[in-house]
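A short write-up of the structure that comes next.
A protein chain is absent from this complex, but the other protein chains hold their places.
And now, subunit A:
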């Protein structure tokens, strides 16, 4: 059946509207801060061929549900649930992501699925929050639930709910959040069902086909056409796994573009390092890498003509036919063996976005952004003046990388619509005083287009407390490209400038803080893009006036000499820039990884793939 072009647009618009309604509804009714404030949740709509139809956000997979509960056994009012990483086909990365799947019925048949997952407060395991940074086994990370029928024909399975809430330190919010997800998905499923009833299953499914085919065609025409045929290799690293001492945990991509092939783009992860003892592994090698294809595809959008066009492009199942994935043998970071822990797998999969960006930069001569921040958690916990325990945990963003058309942005977060905590909220709720919430000076990687700045946040604890952090990029930095330099890494300092000043490891479960102590958190600056000596002097002066670059940094990183009155000494600047240029060998690598790389590489400043 050919799709009606008018109906295609109506169906596409309605799918987007339903996805938004489901997310609106979850966002408003959930109680876990990770869902509510950090927006760590996603809805998705999939057809009965398990293809993801909506494109605003990535989502989990329906494959594991259908694997364990064949479609022809499903009934109206069923709700499926899972969070089991190894039985999720790679759709769920860590146990706190609780996933709900609702089948949509029309003419008595399953025609689609509405699915949502959200990062909940706690699902048990060794530590509050279910993300033990030193875990060596999934059994320490919480309760694993393989795909089960949580509601059967409209009737909730109380036994399952009781088991889950009993295993959580926050049973009430767990119950409330699950309820929010179930109600939102059921409402979305009803709406989608109405669309099928109105237009008929065959007509709507023809539209699904057309939407996905259009998407495939657009990526082929506008994106893949920008990648010259050939093979390109690059790698980047996570710096620690929470168990072993810091080391290079390698993620490698060999990207092969063959525009004549049926599947033009091959992404081969061979060469990726061994499975980590600690929880940074990600189960990528299931369902032919279906999850990772959709997870990585948003990075491809940077090859579109303009930033506006990049924002328009959907990422749905239409990208899948264009990509072939090749995985190494079992036992690597991307092919871990159960029960290898995974709770901090964001270190690997977010880094993977950067590896793809880097390999594409190599393929396109730099027409890609430099590296940007990743997810990190920092927090303070203790008891308040009423003796009640509290946990102030937040996900602070960092700077984005410089682009060939613009500087990186300050303090953005990779998770869309994620929010930081206002000081006036934090201080009203926790025994803390936020003495400073500013930008980390000089943190943005120098470049023709400077990387964005990270945060500098000073938290004073008013009562004895503990500080926790789960972060990477504290040794390695966000890389610069095409002459741009790396940004500054993540850093935690207790009592900065005081007698007890000391640094705290980026993986810290319980750093003690005496009442009155200040802890300073600096988050990563983005990498720079292009030669910093090419940055116009007036832009550097503005950086100084805007508290993003210091006077010393202007001289050191940009060769701009600034007088006491704040103006540039143009003669001295020209001379200094000339001197800095002449000190170059002409064989500088295409990527700058920052000084931390040598600490872990045994002294090398770059690897064999870092040159063009």
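Here, contacts are C-beta pairs under 8 Å (C-beta built on N, C-alpha and C of every residue); 3 or more make two chains touch, one makes a residue touch a chain; residues count from 1.
The definition used in the following text is that contacts and distances are computed from a predicted model.
Hidden from the displayed complex is a chain whose UniProt protein name, among "NADH-quinone oxidoreductase subunit M", "Copper resistance protein CopA", "Amino acid ABC transporter permease" or "Hydantoinase/oxoprolinase family protein", is "Hydantoinase/oxoprolinase family protein". The hidden chain makes contact, of the residues A:217, A:244, A:503 or A:578, with A:217.
Of the candidate positions A:126, A:412, A:508 or A:568, contact with the unshown chain belongs to A:412. In the complete complex, the residue from A:63, A:173, A:482 or A:573 that touches the missing chain is A:173.
When the missing chain is restored to the complex, the residue among A:88, A:140 or A:372 that touches it is A:372. Contact between subunit A and the unshown chain involves residues 4-10, 12-14, 16-17, 20-21, 24-25, 28-29, 31, 33, 36-37, 39, 55-58, 172-173, 176, 179-180, 183, 187, 198-199, 210, 214-215, 217-218, 222, 298-299, 301-302, 307, 309-311, 315, 353, 357, 369, 372, 396-397, 400-401, 403, 406, 409-420, 422-425, 427-429, 433-439, 453, 455, 458, 542, 545-548.
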